[in-house]
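Structure provided below as structure tokens; questions to follow.
A single protein chain has been omitted from the complex, and every remaining protein chain is retained in its original position.
Letters are used for the chains, namely A, B, C and D, taken in the order the chains are written, and counting of residues starts over at 1 for each.
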Amino acid sequence: MQFLSDAECEYIRNGAKDGIRSDGRAMLDIRPVTLETTVLPTASGSARVRIGKVTDILVGIKPEVAEPSQDFPDEGIISFTVECSSLASPDFVGRGGADLSAELGQLLTRLYTSPVTRELRRSLSIIKGKKCWILHIDALVLDSGGNLFGALSLAVRAALRVVILPRVIVIPGEADDDDEIEVDEEEFKMLERSRDAPIAVTLASQGDRGIYMADCTSEEESCATASITMGVSPLGKSCGAVSAGTGGIDLDTLSSMLKDAAQLGLEILDATDRFLKTDIDNRMSGAPIVPIGFFS
Amino acid sequence: MGAITYGPLVRIDGEGAKTKERDVREDGRRWDELRPIYMRVGMLSTATGSGYFEGGGTKIFCAVHGPRPSASNYTIDGTMHCDVRWAQFSGREGAAGRQGDSMSEEERELSSSLQRTLASAVRLENYPKCRIDVSAFVLEDGGGGFAAVTTAASLALADAGVEMTDIMAGSTVAVIGKQLVVDPSAREEAIADGTVRVGFASQRAKVTDLMQNGEVDLEQFREAIKVCCTASAQVCGLMKECLVKKAKKWLKKRGRSEM
Amino acid sequence: MAPPPKRGRGGGARGLEYISLDGLRVDGRLHTEVRKIRCSLGTLSRADGSAYYEQGNTRVLAAVYGPREPTGRDFEHDKAIVKCEFSTAMFASTARRRTWKGDRKSTAAAIVVQRLFEGVILLAEYPRCQIDIYVQVLQNDGGTLVAAVNAACLALINAGVAMSDYVVACSVGYVDNTFVADPNSLESGSDRPELTLAITPHSGKICSCQLVSKLADDASFESAMQYATAGAKQIFQVLEYEVKKYSLGLLDSRGMVAL
Amino acid sequence: MSKRPSGMELAKQPGTIILPGERMANIGDSADAGQAVIRIGSGVTQKSSELLASKAGYMRYEASRNKLWVESNQKRYVPALEDPIIGIVQDRFGEEYRLDINGSDTATLSMLAFQGATKKNRPNLGAGALVYCRVVRASKNMEAEVSCIEPGSTKSWSGGETLYGELQGGTVVQVSLGMARKLLREDRVLKMVGNVPFQSAVGVNGRIWIEAGNCEHTMLLSLALQKADVMRADEWQEFVKQLWSQSKK
């Protein structure tokens, strides 16, 4: 958290009352987002998301064959590990980032355990109750300039969209239990159902009735009194929501916040899906992709 | 010692013109009915303040210690530390297999969630260099455990005489199909498509904590929040009654029947 | 869509020819040649100085915070202290391995970087200050310590911290009875000697030196040092060019070049 | 057992080795009129009419002042009033220096506690500077306070002739406290250390500063002093003799 003086907070609040933000955006505008996929050769799927050149998140996915959990024998497992690199802030040194990491991880887990992604998880199953894919999704926060939830969920979704899994051949054994699998390292497939994956939208309120903003910078975040983070599925459903901050929000504001969050989420999903489609098409056709990476 | 029992049923409102047959739940409640509630304050002698909440199969103890001097670094405002734990026998998944003192991820998350909710009402600026410890222990979880923790903690804080701007209660609504189910039991929670949990400050009419799990339609979500708020407001009423009852008893003991 | 480049360790890399008949290494380099280096300064927004550094497939980000007021009590009243943290991303190498910031290897690397820069930064310029160096390995293909040192040096330059000289590191491996500059993960194994050397290129002095496993005698140690020094000088040329380019860019953006 | 006029009956001869808990003396009937005041020093505790030792060491008795104490050879210094000590400046806080005095806690030295120092004209000590000073306040509950002002002297610190003040050059040797006190008491030891001229300052906190003009001599002196703590007297004398005979001058 950045430390802001009262005067600075007042400035941001007063601006918000007039619908103006310090970087010239309107209340529900989001900053320019840079999205890049398949950035890590060591991961099966990866994505890097930067918001306004200040928030920077790198996500890598590594699949592994494992046994499914007993409660959901026909589903694969998606496990999240979020790490806040000390690059982002000296506060994250040692175990300093553990709390934030846990919070971010929990949000992702909440988003990806909702029924919205059930089909995605089912598509990871190999042999019911015996073998499934476990996707280790490792996220690294390199730079934090506000809206971590949004950036993180976007990066995870993009990485899931481009992740490729080796084809698995099930060799039937003599008995039912003896089925063996063989991983074919030559042929790969993508995860079709990853289009179901949700993203998170955070709206923050500065304590004034009916006034809230999307995609906050870290300054705006530190003077927000309450915020709502909501997972939005491509069908516009809410799939996990949490609140933060101690200010409290009145009912009417909350209600309209949820509506706007859902709408904003759909817009972001639409825009990223269009980008990802061309991105994937380009990669499939072998068209040259200009890396924007760290040299943009 | 103040205790209040309400039962068997607390109605939320009477406006629903639903047919009786469809409305009946497993335990005989209507969709919009709370379970019977039993509340009590000040039953733990060692704590500064304590609260007990029982509703349906959910039983929760909450103790408040402090405000006491903060041992660690200096802070301008007071700090609040919350600790929510499920008993190993509480019937909640994950709690049973726990080893040692370490908190599970979920408990940690709920602790910080509780801290947020309570901090919105407690006037921490009046307790510089102090810390207040709130520890809640869920004996049995028959659904809606965390919402009840908010209620019990709020009671305990009030009992401890900590300055607060409001009294908070929590409540849960589950979405099963198209139906909103108030104060779901553990079984109902398990089969629900999604649940919505709200922490509600009754005086200011503000939502201090919001948590949604699973999948919920936007409209349902907004409706659910409203229902939660109404239910919480009712629980708040009961809490007040319970606290007043205790205060009266206390005054009587000292020979002052009226304030 | 093309599969990601696969690089197995080829069955323990026993039967592998490290150097082909025409004297080229597995990745086509000459034995004195370092991998391709790319770097950029000022990559992160919040850090006082930051740099991205890429040496072949090893990619590293470094950030410098400071000179700033000390966070702990262990400051010095006549000079600055340097703190360093080294962490590796979980997806850094092909095998997913849970690494902690505080594991043994990371701490060892962090101490090397810390000690190294303690000797080079003009600490007396910043009394009662703390300079934090954080290194994050994004991808590991051998030589992470080398990359960490070089990246940290760039980040310190970016932060404008006073140093007596650049620091450039380079490692030397030993395969098929030949020294190879800047070995990648395939060429460096735990059972083969590896020398990591950091020099100050202008004065040609040795800041830091680690040799693991054993070399036949003094003479081969000296020749390994020569390989490393030569490698470091190659790297230094790239770094110097980048720093000059970056500085020129800064001046240009301030309209000072035209004047 | 000799009956002393002090109203105290010593249980042991002064100079004998005494262990903690041993009875050192009996205080006579306090009803006796005209009794002298008994002063008890470090390592002595009173239990009703008995004086018991609380440290291991030599029992010492000074008849002229009727003072009884245990002389032990501890290494850690406990500040006592008027002790001359050598401190190392660790830090400065506002108008005070904080000194490491080889004790359990640091000591403070006011920046004006130098002879003739004024707000404008006062020594400026950096971290690590050595200061010869005396203890002016010692209490077990508070940080000790030291001063560089010598009572009765009129010299100014800037003249460089004061007894207390910053020590420059040379080196410091850490010896046991008993040794330091001995050196302070009988300067014959210091005389025996070497046959070269040298300056020294003895702090009862176990630090001895020596300066012999050139570093080889200083080194030899410091070696001799360090060894003095662990060798028998005759062994040590032999050692010192050898030390200097083998030296070039």
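Of note:
One rule holds in what follows: a contact is a pair of C-beta atoms (placed from the backbone, for glycine too) under 8 Å apart; a residue touches a chain by one contact, two chains touch by 3 or more.
The working rule: contacts and distances are computed from a predicted model.
The subunit not displayed here is recorded in UniProt as "Exosome complex component rrp45", chosen from "NADH-ubiquinone oxidoreductase chain 4", "Exosome complex component rrp45", "Proteasome subunit beta" or "Ammonium transporter".
Just so you know, the chain we are not showing touches C, D across the whole complex. Of the candidate positions D:Ser139, D:Gln168 or D:Gln199, contact with the unshown chain belongs to D:Gln168. Of the candidate positions C:Leu30, C:Ala108 or C:Leu250, contact with the hidden chain is made by C:Ala108. Summary of contacts with the chain left out: across D:Ile27, D:Ile85, D:Leu109 or D:Leu130, the touching residue is D:Leu130. For subunit C, the residues in touch with the chain missing from this view are 74, 104, 107-108, 111-112, 114-120, 164-165, 190-191, 195, 199-200, 202-218, 220-222, 225, 229. Subunit D residues in contact with the hidden partner, per the touch definition given at the top, are 88, 90, 100, 126, 128-130, 167-172, 209, 215-216, 218-220, 222-223, 227, 230-231, 235, 239, 242-243, 246.
Here is the rule we go by: only the chains that are shown with their structure count from here on.
In this assembly, the C-alpha centroid of subunit A lies 31 Å from the C-alpha centroid of subunit C.
Each chain gets a centre from the mean of its Cα atoms; for subunit C and subunit D, those two points are 53 Å apart.
Under the stated contact rule, the graph of chain-to-chain touches is a line, running from one end chain to the other without closing. In summary, the structure contains touching chain pairs A-B, A-C, C-D. Within the complex formed with subunit C, the residues of subunit A that make contact are 38, 40-44, 46, 53-54, 56, 58, 60-62, 64, 81, 83, 85-90, 93-94, 136, 138, 140, 142-145, 162, 164, 185, 188, 190, 280, 283-284, 286, 294-295.
Within the complex formed with subunit C, the subunit D residues making contact are 91-92, 126-127. For subunit C in complex with subunit D, the touching residues are 77-78.
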